[in-house]
Structure formats: structure tokens, C-alpha cells
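All protein chains of the complex are present and in place, except for one that has been dropped.
The block that comes next holds subunit A.
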Amino acid sequence: MWSYEKRLEYPVDIKNPNPALAKVIISQLGGPHGELGASMRYLHQRYSMPYGEVRGTLTDVGTEELAHMEIISAILYQLTKGMSIKEIKDSGFDTYFVDHTAGIYPQFASGTPFSAETFASTGDVIADLSEDLAAEQKARLSYDNILRMVDDPEVRDPIRFLREREIVHFQRFGEALSLVNEKLDSKNFYAFNPAFDCQKPRRRR
């Protein structure tokens, strides 16, 4: 189960509204490489994993991604608080504003709403961990793209933190995959799926 600790994982203090930045940064909330999707991917994949170390990694990274989702939301909140109607119109934020005002709603930068279609949970140990490695790189590249477009140091700072975390998570999933390979048949990693083929038969009544 989850607790909430009343603080951000990393500080966010943005003094100047800028809805133009919010328009792109929102993709890291509800977009294809965003934190909400990352969290849901890992938290859903963990159940079928047979190894405690992998269950632990997926649980803890999935939980940290919720904290990242919160950081992105704080960034968006501070970028749109007190924005003027002129800023809304000039930035193109008007199409979001009409339905969400300065509220926070998880969507892609393109406006597509958040969807579970952005992640998979296959119940196959190797497929799931391989997807997780790719997911972290996709998140990292999106942060790289955001950094290309943002000059405000108060916005760049938490974004750089989040980008670094993606790289660390990539390392962690790599280690989890190595650990799994060590436990499998070295002559054929695909001989069986340890998430499904090693179970004790369940009694049927």
C-alpha cells in the first residue's frame, strides 16, 4: 500500500508564469514517455514477476515515478498560475485552457489524453524488463528535447534532475535483467517464462 509524504522529491520554485513551456512539459505528465505511464507500467508489471529483487525494483521505481509525476505537476502548476489572457493566447495554450483553465490534466503535448496504450504489461519477464529499459531511454530523450527548448533556470533545474533519474533507472533495470538471466538456463534464456512456467499447480475445487 502507499503513504504520501508531504514534500516533493526535488524542489520546484518557479517565479515566472510561462504557458508556452507548460504546453510541451505536459507530455512528461500524461504523454507517451511521461511519468504517469512509467509508474503504471512498473506497478502493473511487478505482480507476475517471480523474483523478489525484480518485484522490489519495479515497486520502488514505480513509486518514485509517482513522485516525479508530482514534480512535473508542480512545474505545470507554477508555470500557469497567474498567467495572463494575452500569454494564454500568444502561447497556444488557449486550446488547453478552454477545457482545463489552470487545472492539471494528464495528456500528451498534442492533446491526446493519457492512455494505458502507452505501456505494456506482458507477464513475460524478459519482455517486460526489455520494455522498461526502452521506456527509461524514451523518457530521457523527451527531457533532452524539453531542455533544448527551455531557458528559464528555475524550470531547467528540476527537469535536469528528472532526466538524471531516468538514466539511473535504466541502470537499475539493466541490473535486474542481468540478475534474471543468471537465474535462467544459460543455454537458452527463452526455454521458459519464469513468470508462468515455474508455478506450483493450484488446487481446483
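The rule is simple: a residue touches a chain if its C-beta (ideal position, glycine included) is under 8 Å from a C-beta of that chain, and two chains touch if they have at least 3 such contacts; residues count from 1.
Assume contacts and distances are computed from a predicted model.
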Omitted chain, identified by the protein name its UniProt record gives, among "Acyl carrier protein", "Multidrug ABC transporter ATP-binding protein", "Aminomethyltransferase" or "Spore coat protein CotJB": "Spore coat protein CotJB"
Identified contact with the non-displayed chain, of A:A22, A:A38 or A:A74: A:A74
Touching residue (missing chain; options A:L66, A:A127 or A:L179): A:L179
Touch residues of subunit A, complete complex, unshown partner: 3-15, 53, 56-57, 60-61, 64, 70, 73-74, 77-78, 81, 168-169, 172, 175-176, 179
